[in-house]
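The complex appears here minus one protein chain, its other protein chains still in place.
Then we have subunit A:
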Amino acid sequence: MEGGEWRNSIVSQLQTRNKYETAAFQDIIAFQSRLFDNVNTLKNENLQLTLVNERIRFSGTDSVITGTGGPSNERIQALEQKILVQQEELTSLHRRRGENAQQIMSLNEKVHDLEKQLQAKDVTISENTALIASLRAEIQMYETNMTELQGLNQVLRDEHQALQIAFAAIEEKLRKAQDENRSLVERLIKYKAKDADKMNEENEHFLK
């Protein structure tokens, strides 16, 4: 450790300080605070006892008139006991009441919150129903549209079929006409060949 004159001086000053400021007062103040607490508890106890005493005197006046020393004392003790028990019950009930009030408050708050939530949900639900209705209408529209288109499609298909048949018939006619044409051309060629042959023969004769 570092050290020197100054360190020793500081340590010894600190030790004197603690001796003078702390150690000298520690015990007496601890003792004082203990006494202080004791006085407080005793004061409270005293207050309670005077209360109890007062009540007993109040309720005891009639019993003193009727009863004699021995049993009335016992009765007073019993009553004291009873009062104590009831006081305890009362305090516990008070506490319960406080707790309940607290609970009610918190529950009320909760209810409020939930109501708010409910309102918000209602709003969303109505929005959603409106949306659903509009979507339904749209669906309806599209459905009608589709049936129309299907009808149209059917018509077109029928027409197409009819045209197909007509086309086939015409094609058949065309083929026949072509055949006829071909046979006619063949025949024409044949006749022409015959003519040519004849002309050739005539020419030979002529030349001779």
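Everything below uses one rule, namely that contacts are C-beta pairs under 8 Å (C-beta built on N, C-alpha and C of every residue); 3 or more make two chains touch, one makes a residue touch a chain; residues count from 1.
Going forward, contacts and distances are computed from a predicted model.
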Practice prompt. Would you mind picking the UniProt name of the chain not drawn here, from "Autophagy protein 5", "DNA primase", "Ubiquitin-conjugating enzyme E2 T" or "Cytoplasmic tRNA 2-thiolation protein 2"?
Written response: "Autophagy protein 5"
Worksheet, complete the sentence: Filtering A:32, A:86, A:103 or A:203 for touch with the omitted chain leaves A:32
Practice prompt. Would you write out the residues of subunit A that touch the absent chain, in ascending order?
Written response: 1-2, 4-7, 9-11, 13-15, 17-18, 20-22, 24-26, 29-30, 32-33, 36, 39
